[in-house]
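One protein chain omitted, others in place.
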Amino acid sequence: MALRALHLLLLPLVLIGAWWLASAVTGLYYLPTPGEIAATFVEVWGAERLAADVLPSIGRLIGGFTLGSVLGVALGVVLGLSARLRAVLEPVLEFFRAIPPPVLVPLLMLFMGVNTTMKLAVIVSGCIWPILLNTIEGVRAVDPVLIDTCRCYGVRGRRWLTTLVLRSASPQIMAGMRQGLSIAIILMVISEMFASSSGLGYTIIQFQRSFAIPEMWSGILLLGLLGFGLSVLFGLAERRVLYWYNGVRAAARGE
Amino acid sequence: MLDVTGLQKIYPGQQGEVEALRDLTFDLGEGELACLVGPSGCGKTTLLKCIAGLMRPSSGSVVLAGTSVTGPPPDMAVVFQEYGRSLFPWLRVRDNVELPLKEKKLPKQRRRELSDEALDAVGLLKSADAYPWQLSGGMQQRVAIARAIAYEPRVLLMDEPFAAVDAQTRADLEDLIRTLWKRFSMTVLFVTHDIDEAVYLGERVLVMSSSPTIIQDDVTIDLPDERDQINTRGEHRFAELRTRIYAEIRNASQSATAQPQEAGKAH
Amino acid sequence: MLDVTGLQKIYPGQQGEVEALRDLTFDLGEGELACLVGPSGCGKTTLLKCIAGLMRPSSGSVVLAGTSVTGPPPDMAVVFQEYGRSLFPWLRVRDNVELPLKEKKLPKQRRRELSDEALDAVGLLKSADAYPWQLSGGMQQRVAIARAIAYEPRVLLMDEPFAAVDAQTRADLEDLIRTLWKRFSMTVLFVTHDIDEAVYLGERVLVMSSSPTIIQDDVTIDLPDERDQINTRGEHRFAELRTRIYAEIRNASQSATAQPQEAGKAH
Amino acid sequence: MPRRSPNRAVLGIVGVVGFLLLWEAVPRIGLIPARFLPPASEVLAALGERLVLPEFWTAVGDTVLTWGIGLGIAFAAASLLGFAVGSVPVLRAFTHSTVEFLRPIPSVALIPLAILLYGTDMASTLLLVVYAAFWQIYIQVLYGVSDIDPVAEQTARSYGLGRLSRLRYIAWPSALPYVLTGLRLGAAVALILTITGQLIIGTPGLGQQISVAKNSDATELVYALIIATGALGVAVNVGVRALERRALRWHASVRGEEIA
Partner (left out) sequence: GGQEDGGGDGGGNQSIKVGAIPIVDVAPLHLGVDKGIFEKHGIDMEIQNTTGGAQAVPSVVSGDYDFAFGNITSLIVGRSNDLPLTIVANGVTSTGEQGGDFGGVVAPADSGITDPKDLEDTTVAVNNLENIGDTTVRNSIRKDGGDSDTVEFVELPFPEMPAALERGDVDAAWVVEPFLTATLNNGATEVASNFVDADPDLSVAYYFTTEQMINENPELVDDFTAAINESLTYAQDNPEEARSILGEYTELDSEAIDQIRLPRWPTEDYQEPAQSIADLMMHDGVIESQPDMDALFR
């Protein structure tokens, strides 16, 4: 327990110390001390703001991430299974993958209008890629012996998909989803730079634009904490999903 | 039942092609139990995969029960040589066995019956709830066997299925296969390296030559139908057959292990 | 040379622990060649991994050449039961064999010599440039063996190394192991299911019981040192030893395959 | 494989042509006014005009340079740290919380800090690029390192391969599929942040040209520059895919496809 706490806190404490030193020594306007940031944090992120700005943002974040995961895995499976389809679609997908959100968002607005759907689409447009790419690679790497086993025992259709393809790609899918989760947070912020008047991302950007620097950092702190919290939850889910995978590894070491 | 005609398989590759099978022709009657022996790397696994419809031959044909094999035919079970990798690590032993039965749409209770029976037959009922990676090599191999027999196939292809089990278990499993074969009148093709095993088990033993691979010999095992680990193996005829096949294999594998220039002489 | 004392290994698990080894004590002299037999799942692989320093025993100790084993000791080679997975698929056959030699900092030319020799000995010189997954099961296993012998270890642990090769190749490899063992005076621990093989190869045969696992018997093989596939196997003493060990194994494995309530009676 | 390569390219071109036709159709049938989404043909024409201008190529050069340096730094740092942290469990335990905290912080939020540290030079954009691309590759490497087959790992250990050798001969190739996916992810993110940085901070390059064109209501030009950006992404991917086909010849994902 104590060791876990040490794991959790040691490096953050060291980094906070370093930050403190840096901000105290340089006295830069854009670099307030951790103390100031902490004090501002308490002040800024009260219950009201949490309810009005943060919760709706988290809602959209989770909605977008879920949607992105479902689409990413579904498309990833299809593309992973068909080399032909992959060859056809890959250049177009790669094209869109390279388009930066500030350029892509206006395009999405053009097609969807300015609304929550558009914000979800922005989040999906970013977090889908690591999930898609990892799913494709995971599906391509399914053990050929298992493929043969399923073929000759007539395992096909939904069962084939769920017991063979998705399960064996799951370590890679999880890697992609872990990536996608933090990208979803980033894009939640970016989506609120357009056509918003509330939200966590909007609030942070507004602080930044009005030179409310400790407030801005307190928002970034909140983003980081949010990311950490979600990743802990994700870790719990992952441990369940990849139970067998970790088991295989532990078994070989006799643990 | 099973007609293999002029089968050839060439693997493409960056450093040139490999001709794993040159020209194989043989047939198996309905309900026959044939064993396949041949030197390491002569193409037994390749042949099995072609018969199972998992691999497309370069030329020649496989016809099973009148229809040409292009994909895995129904009612066929395969025990792969790479038994460890053929088990699903995310499924418990029982679920591994029951997976094909689910696909057969058997009711839950029937599945349970079949898997219990099969696991019991291979001595793994106690490990039904373990994951494959919690088992020893031999136990994993037996799970793969249990899966195949629980499936109650009409055609059973086994690729060195007893390679990882101990002598006693092996003997028990041999008898199990013969019992099941008789009970369900399956057609069985059984790859083994153990010549005694081939003679003990089979009605016929097909001997494959080393590459370029052909069927070098097709030996009918004229031992009585009722076999018994101690008596059958003690019979004079058993020893004769064994010696004959041993000599064939010796020829075949010498050409494989020997220097290239000697390879030609063996034939 | 190798002292195993009171070795116990318990695997943790969600559905209760599994006691793979109960209490093993034996020792091996320098340059001894011992064979290990025992029913499937009795803990042979577990024991080998503990000796190799790859797995930490739950209690008891392994001492090799006077030092307690906590990690893989130097100058030791292991041939794993899962031969397929122990080859690196991204390396060609030759590179697989030479990788440990690189770590030994042998010059390129010497590496080449050793790998050529080892691959030739297992009959795979022609496949040196292939990738492992382009080989048959038996060929893969022979690559793993080649890697071990090219390493010129002082201690050689082999876990059913000939399970996937044909009878003739197996006989050749058995003689190869004995030759190398004598030439380099290695200490060899050899797991096999083939009792004939154990008797033919070893100076001693250790028989493990089924679980809870102990060393059930330790048989000294008092056959002449010069062995020969045909004559040695024909000797009367060979048959005697073979029968004795067979009976032991039978006892051991019956308790494993049999119903739980019968398990007790075997001992 | 040589006979598959042209095939692959042809299929890709089929996809691109299909996409362009769709794009051409959307404004033409009036789904979206051509004022806001000009037909593909007109955009391509605008791009064609740009292609002959030297300043366009200067901008492409600036973009590619920033992108290349940023990706290079991110890739080197992420693989180095990823392999180090991934193969030493203690390091992993101690860094986990910090990594998970830092990853979701958007690069755009760091812009003022970047400007403060590096002004509006390329270095400023580089900071954003490296920060964003680093995490993508790093996480892939971590997952990759833990995907080593335990039997392979034990084989290496039993033959006395030291930590460095295991890293080089075992961990690296095992993790390579993950690393290459990380490279593809990181490459796109690096390009995105390069353009975004140029767009927002105003360092020279395609992003800045997009910004100028936007402010001038030059819609066709905006789309033309977007195409140029996307084309860079496609080119990068073609490169990494080619690398993958060479480096992962042994891997099931590549092996399987030659037969299929």
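Should a chain be cited, it is by its letter among A, B, C and D, assigned in written order, with residues numbered from 1 in that chain.
Here, contacts are C-beta pairs under 8 Å (C-beta built on N, C-alpha and C of every residue); 3 or more make two chains touch, one makes a residue touch a chain.
Nothing here was measured: the structure is a model prediction, and the numbers come from that model.
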Touched by the hidden chain, restricted to displayed chains: A, D
Sole contact to the chain not displayed, among A:V44, A:M193, A:L221 or A:A252: A:M193
Which residue of A:L9, A:M109, A:L161 or A:V241 touches the chain not shown here: A:M109
Option touching the unshown chain, where D:V26, D:I115, D:L167 or D:A247 are the choices: D:I115
Residue touching the undisplayed chain, where the options are D:A45, D:V212, D:A231 or D:A247: D:V212
Residues of chain A (touch criterion as defined above) contacting the omitted chain: 29-30, 106, 109-110, 113-115, 193-197, 202, 206, 208-213
On chain D, residues whose C-beta touches the chain left out of the figure: 33, 35-36, 111-112, 115-116, 119-121, 199-202, 208, 211-218, 221-222
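One rule holds for everything that comes next: only the chains that are shown with their structure count from here on.
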Interface with the most contact pairs, given as the two chains involved: A-D
Separation of chain A from chain B, taking each centre as the mean of its C-alpha atoms, in whole Å: 48
In chain D, residues with contacts to at least two other chains: 151, 154, 249, 251, 255
Multi-chain contact residues (two or more partners), chain C: 11, 49, 54, 82, 85
Touching residues (chain side chain A, partner chain B) in the complex: 143, 145-146, 148-149, 151-156, 159, 163-164, 167-168, 170, 244-245, 247-248, 251-252
Residue ranges of chain A in contact with chain C within the complex: 251, 253-255
Chain C - residues contacting chain A, complex: 9, 11-12, 46, 49-50, 54-56
